[in-house]
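Mind having a look at this structure? Questions to follow.
Just one protein chain is left out here, and the rest sit where they should.
Showing subunit A:
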Amino acid sequence: MGTRSSMLQEEEISEIQRETGFSSNQIVRLYSRFTNLDKSDQGFLRRADFLRIPELAINPLGDRIVHAFFQESATDTVNFRQFMRVLARFRPVKKNATKNKLNDREEKLKFAFKMYDLDGDNMISRDELLNVLHMMVGANISDDQLGSIADRTISEVDLDKDENISFEEFVKAMERVDVEQKMSIRFLN
């Protein structure tokens, strides 16, 4: 067991609770998951720790999802606080939510936007879109066909005709999508 049994401190729990909205029970559970993923027992996760989860490793966007955690931390390790902040994006939204929570519609959309925005310039270019499409379909669809899918998608949502999709345009395009439901995980209490 060793250092693994190091426990969460009360104040840490309540701080995370305030920041993310998870209940303390959920935080304790997720902490136990975090320590399980943390094979090196150092209190943080690396990319390889995430990709050891087979179901994530075969996810076509697995790399992008893992990347989201490292964007949060801006280093090559993710601690529990940062881990929880990213997970918080996937908490269900309550109907009359207060503003500026990590799990509101805008945060969820930002998360989805970043899946496409590979270089982090807040724009989805045609190349980036093509790249992500390629991740999702592999070699099953030809580059030409993917190109026409990308062109069609951009022309549909690109309002200012700059051949890129900005976050605003992305939000507009997702207007009719039930993001709250599709980006929410049913956490048990």
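Following the convention adopted for this analysis, a contact is a pair of C-beta atoms (placed from the backbone, for glycine too) under 8 Å apart; a residue touches a chain by one contact, two chains touch by 3 or more; residues count from 1.
Keep this in mind: contacts and distances are computed from a predicted model.
One chain of the assembly is not displayed; among "Nuclear pore complex protein Nup85", "Transcription factor Pcc1", "Phospholipid/glycerol acyltransferase domain-containing protein" or "Protein SEH1-like isoform X1", its UniProt protein name is "Phospholipid/glycerol acyltransferase domain-containing protein". Residues of subunit A in touch with the missing chain: 1, 5, 7-8, 17, 21, 23-26, 28-33, 35-37, 50-62, 64-65, 87, 90-95, 111-112, 115-116, 132-133, 136-141, 145, 148-149, 152-153, 157, 165, 170, 173-174, 177, 179, 182-189.
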